[in-house]
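Below you'll find the structure I mean.
A single protein chain has been omitted; all remaining protein chains appear in their positions.
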Amino acid sequence: MRIGVFVCHCGSNIAARVNCAEVAKAALNFPDVVFATDEVYMCSEPGQESIRKAIVEHRLDGVVVASCSPRMHEVTFRRTVERAGLNRYMVEMANIREHVSWIGHDKDSNTRKAIDLVRIAAAKLRRDKPLTFKTFEVVKKVLVVGGGVAGIQAALDCADAGLDVVLVERKSTIGGRMAQLDKTFPTVDCSTCVLGPKMVDAAQHTRISLMAYSEIEDVSGYVGNFTARIKRKASYVDFSKCTGCGLCTEKCPSKKTFDDFNEGVGTTTAINIPFPQAIPKKAVINPATCLKLTKGKCGACAKVCPTGAINFDMREEIVEERVGAVIAATGYDLFDHSKYEEYGGGKLPDVITSIQYERMLSASGPTGGHVKRPSDGKEPKTVVFVSCVGSRDPAKGRPYCSNFCCMYIAKQSILTKDHIPDSQSYVFYIDIRAPQKGYEEFTRRAQEEYGTRYIRGRVSKIYPEGGKLIVRGADTLLGTQVEVQADLVVLAVGVEPTPGAGKLAEKLRISTDQNGFFMESHPKLRPVETNTAGVFLAGACQGPKDIPASVAQGSAAAGKAISLLARERLEADPQVSHVNPKRCVGCMKCVRVCPFKAIKETTGRDGLPKAEVIEAMCQGCGICSVVCPQGAVQLEHFKDDQILAEVEALCRTWVAKSCE
Amino acid sequence: MSDVGGKELRIIGFLCNWCSYGGADAAGVGRFSQPTDLRIIRMPCTGRVDPLFVLKALVSGADGVLVSGCHPRDCHYSEGNYYARRRLEVLKRLLPMLGIHEDRFHYTWVSASEGARWQQVVTRFTERIHELGPMDSLDPELAVCAIRELGGENGQADQPAPASGE
Amino acid sequence: MSQLTELKEAIRKALPDLDLVLGWREGYDALHAPPYHIRRQEDLEHLVFGPMCVNNLASQLMHLRGKKVGIIVKGCDARSVVELLQEKIVNRESLVIFAMPCKGVLDVKKIRRALDIDHAREVHFHNGTIEITSGDKTSSVELKDVLADKCLRCHYPNATEYDHFIGEPVEPRVSAEEAAADPAMEELAGMDLTERFAFWKTHMNRCLRCYACRNSCPLCFCRDVCLADSRDPHWQSQETSVREKWMFQMIHAMHLAGRCTQCGECERACPVGIPILLLKKHLNAVVKDLFNYEAGIDPTATPPLFTFKVEEENIKEIEL
Partner (left out) sequence: MMASLFIVSKDIPQWLAAMAKTRKVFATQRESGAIIFKPYDPGREVVFERESVTSCKEAVFPQTKVLFSYFVKKNPETGETAGVAIEESLNKPAPQAVVFGTRPCGTKGFLTFDRVFDCDRIRDPYYTSLRERTAFITLACDRPGATCFCHWVGGAPDDPKGSDALLTPVEGGFLVEAVTEKGEELVNEARSLFAEADEKRREEGAAVRDKAKGMLTPKPDLTDIGPALEKRFRDLDFWEDMTAACVSCNMCTYLCPTCYCFNITDESDGQAGVRLRTWDACMSQQYSLEASGHNPRPTRAHRMRNRVNHKFWYHPKEYGGVISCCGCGRCVKHCPGSVDIRRILLTALERKDEDAE
């Protein structure tokens, strides 16, 4: 083999702390290395051109690039060598930037380390062989998980581009958090008026199949060919018959059911349609409170239903869908403020969450848009907003900012004044975060036009006294203690991943970050991709974000899915496992452990069982390789011999050194 | 911090491409300085890390071996690190019976976002290997000794080359 | 009817449906009973059973795939069969298991050490002693002093998986706790790291790389395509250095982790007395501790290293 080694200075990023010329010189002495050079920017056009030229001039059949992380530029250099006529897999990278120059201060040690990393890359490359990829057909269908505004946007964009979409929503209606909101900032326009038409579009789009009241059971397969098993939960109402007339909800005698949509502000019936604009507008029975389902008596809804849609024998069912891409848009949940003992631990009726307040403000909400204290139903005159409840508080395990609370506090204080003109709002805040277009002006309006009083400081205690709530906190600007006698306290509870997010991440084989939000592939350059090909992210499931950001990300994720599925066939990564039938003894341990069911049992020429890899299904993890005691299963480009060569390349130099 | 105790030891890291290799990248991006003894071998998944690679490294002259992958539940291939956890734990408990200090081997989970944690892992592990010192050596390989006799280590054989093999 | 007669009778009846039955026959002296194949009724006359039947016949099953095979097993051998069933090397339908309750087998090396005998013409067992006639001299020794170590701590004298159980089950020699106590393990455990390193270096130095350990192991069924003498993948050179020889034992031990039934054939087979079973015993203890698993008990179980739990009760992540 003839190997060329290309050492990148990365400007001064590498060169300042690694003697690149020396690395190149040392590399020239490695087995099979016949060319070595160093360049200022290997990834630049002249840099890539020098690789191409050297390949031709020196008849190279493999290239080591010592530069930044392969996670950054492996694809770039694969294209470079391909342009020069080599197989794209005949490149290995030595990461001498992130793993060397950026972390080590001593130039000599760094240079030695860089030489070693080039040595192992060359040792591995010697055992690389050209790989040719196979192509496979893609399913031109997208699964969108979550029917909030981000999911709806993603579904609509995909469908408009001609892709079929399965939109799965856990609740009985799409709309998500946005549907719960009364108004949106900074325009203070009606949330439902903005969202409603989009929901209708989604429901009526011929390419979108809406699966409400359903959850993802599991997802198998790989990019272009996922199989999702979707659980349709038992709603006890035949959606194909239900017209959403609502007669059943009027007759239902079980009226003490927790009102999920209204966040427990008021109660609802066991059979329920969450809100008038629900899409699909279908009733769903809550089995925990339904008298028929719990006690076997009643059935009032069935009697009144004009279409006979009620079916108490309904069972959940699993529906299988084959899709080519998945967009996760599962949104967010809210922090449980009962963890704040000092704020009453959730036991003070007049300390409510911002989303409960939002429902109260909503004309279609449980109070008909009248702001009432939960304890006595009276209109509050003094309303205190407390920001960062479960945000920016490492002690509560919530170190991050929830992004949009500052803005909705401003909005809610404005709305409070609109609803109760003689009211006074107070806001306890740490910082006011209003960086987007029109946001800063909006918070100023709250203060200047609506007289909301902003107090910079944390609230230390909330306790009831004489029918009021005493909110005690610090005013850090004045350096004094403040006490406000409030009628109602609204806690701006922080944002957290939905409870099912972790499980869904496992099913989709994507990562979550330290806070449980789905992790993007690259924080800057691949913000909607994940490390699992074909799975994209939209909305607050990736991190707290407001409506415009969620909508933008929904479109972005859709764009990624569209460009992926625009191709008829995808290229399968050829770095897959292969079974050498001469070595296979047929113990099928590999079959047992393969997470992708990519290895099957066949019969060898000797009539004995042998394992065989289904290449299109293999994802290249290499678990099989380790359980095969005789090394019959080998993962291309991560073969035993390659890893052993890397180990030996490192140890052998050291052994030789220690002999001295 | 780059030079622990003045002399480097041979430490090999097997890192999963998706999490810990990215974590090490993140540490680099964050300029979290670390000792330079560690040499990282990139693996597709900790599920690919055969415990025998670790043993091979240790008997071949490595003073310490570090394996790092995705946190449980975060495996890119959904299950690789679960298998790895079992194998590597068994391996860790085998080492003392071989007369090899179990601290020469460590396995851990570092995600792609945990650059600071990676810095901590590398720093502590390197310090620990330096506390243990170089590994007891076995007989040097024949090849190594033979090459040394030839003076070939610097690529400068001391006799004129017979033209064989060309 | 004696146990042997009963066994012969059972085999006689089963033989027409089988290609062969694995058993032990009389050897070159009364202390050795080599494995042999019973194919015809007349072969049965050579069949013997007793404490000299040391070989684990399950080692042969790999070579006999595709055939209908009968196998005579002791309690410990049966565990190897169970493991092979688990690993789908053996098909239960094409196997007929004749289970013999076992009171222990001899360790010929111990006998050689205890008694100065050249040729054991006759061997008799009674009342816990073994009486050996060599030349014109008869000497005896207590059976417990010449039984294989594994038998002294045996907790599985009766096969758990069988088609025919011959005779009455015997009581385990010791309780489970006593079975766990192992002087050889304790000795190794009592050493410090340097001593243990030196211990293995010394022992491995005399290893011949003859692979008697590997090939006697009922679970090393990939012995013909073993990593130790493969060029692709190239894990090992053929050099007989301690490094290579020890590495092979590490491969052997790791590949058996969670699978080894401690039948002891590897150590018995070693011509130069390397205590290679120690590593496997240790790993078995580790596996028991971590996964509460013992190999070769349940034919439907999955060996612990080929499965996992999302939450491992007994693996605590150690922070540096």
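So that you can tell them apart, the chains are marked A, B and C in the order they are listed, and the count of residues begins at 1 in each.
Throughout what follows, a contact is a pair of C-beta atoms (placed from the backbone, for glycine too) under 8 Å apart; a residue touches a chain by one contact, two chains touch by 3 or more.
Just so you know, these numbers come straight off a predicted model, no measurement behind them.
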Only one of C:8, C:79, C:214 or C:255 touches the unshown chain, namely C:214
Missing-chain contact among C:8, C:103, C:252 or C:268 belongs to C:268
Checked against the full complex, the residue among C:9, C:145, C:163 or C:239 that touches the missing chain is C:239
Chain C positions in touch with the non-displayed chain are 22, 27-29, 32-37, 39, 55, 59-60, 63, 109, 113, 118-120, 202-203, 206, 208-212, 214-216, 223-224, 229, 231, 237-241, 265, 268-269, 271-275
Even though one chain is not shown, chain A touches it at residues 25, 28-36, 123, 126, 582, 645, 648-649, 652
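Everything below uses one rule, namely that only the chains that are shown with their structure count from here on.
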In whole angstrom, the CA-centroid distance of chain A from chain B equals 32
Rounded to the nearest Å, the gap between Cα centres of chain A and chain C is 53
Chain B and chain C have mean C-alpha positions lying a whole-number Å distance apart equal to 36
Each of the following residues of chain A touches two or more other chains, namely 593, 627, 640, 644
Shared-interface residues of chain C (touching two or more other chains) are 235, 305
The chain A residues in contact with chain C across the complex are 582-583, 585-589, 592-593, 607-609, 627, 629-632, 634, 639-641, 644
Counting only contacts in the complex, chain C reaches chain B at residues 188, 191, 193-201, 235, 237, 239, 241-243, 246-247, 250-251, 253-254, 257-258, 278-279, 282-283, 286-287, 290-291, 304-305, 308-310, 312, 315, 317-320
Given the complex, residues on chain B that touch chain C span 51-52, 55-56, 59-60, 72-73, 79, 82-83, 85-87, 89-91, 93-94, 96-101, 106, 108-109, 120-121, 124-125, 128, 136, 138-139, 141-142
